[in-house]
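Heads up: the structure comes next, in C-alpha cells.
Only a single protein chain was left out; the remaining protein chains are all shown in position.
== subunit A ==
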C-alpha cells in the first residue's frame, strides 16, 4: 500500500507488527453561541478547557479577536484551534500588508473555509463560529464544519453543547414554529441577545460536563468590541 509516496503497513495483519494506536485528535470541549442583530453581533464562549474528566484550565478564552470588527470562536481539538487561528491571523496580516486595508468579515469567512478545506483529508477537528459586522455594518454569523463548509446565519450554537443550545436559540431568537407574522416578530435588541446567550450557557453548564466555569461575551458594534464575563457553575 502506497500513500503520498510513503510505504505504509499492509492492510492485512502481519505477525509481530503492532498497529499505531496514537490518535492525533483529542476533544477539549467548550461551547460557542453567536447571535447577529441589525447593527451588532454577540458571540459568547465558555472558558473551560478539558479532556475526559480532567479540567486543564478554567480560564481559557476561546474567542479570538481577528480584527476590530471580527471575532472567531473556536472549540474542539485545542491544538488544532491554536494552529488554525494562528494561520488565519498570519494570512490576515499578509492581506493587510499587501492591500493596505483590514480584511472584511465576509472575506475572513471565505478564507477560513478555504484554509480549513486545505486539510480535507486530515481535518482540523474544530467547531468554528465567526461573528462580525459585514460590509453594510449588519451583524453576521458564519458557522463551519470541521472540513470547511461555511454557512451564513443570524444565530448559531456550536461545540460540545451545540446540540443542546441550538434548539433554545431556534425558539428564543428564531421564533420557529410559533406562527408569528413576520411584521409581529419582536426586534432583537443587544440586551436581549446578551441575555439569551447568557441563559443558554447557564442551561448548558447544567447538562454538559465540558461547558462551565465562566462565559466570555463579546459584543461587536461599529464602536468596537465590548467584553463581558459571566460566572458559571464550576463542577
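Assume a residue touches a chain if its C-beta (ideal position, glycine included) is under 8 Å from a C-beta of that chain, and two chains touch if they have at least 3 such contacts; residues count from 1.
To be clear about the criterion, contacts and distances are computed from a predicted model.
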Given "Ubiquitin-related modifier 1", "Cullin-5", "Proteasome subunit beta" or "Cyclin-K", the protein name in the UniProt record of the chain not shown would be "Proteasome subunit beta"
Touch with the missing chain holds, among A:79, A:115, A:209 or A:230, for A:79
In the whole complex, of A:28, A:160 or A:198, the residue touching the missing chain would be A:28
The listed residue (A:57, A:93, A:171 or A:189) that touches the chain absent from the view is A:57
Across the whole complex, the chain not displayed is touched by subunit A residues 4-10, 14, 17-18, 20-22, 24-26, 28, 49, 51, 54, 56-60, 77-79, 82-83, 122
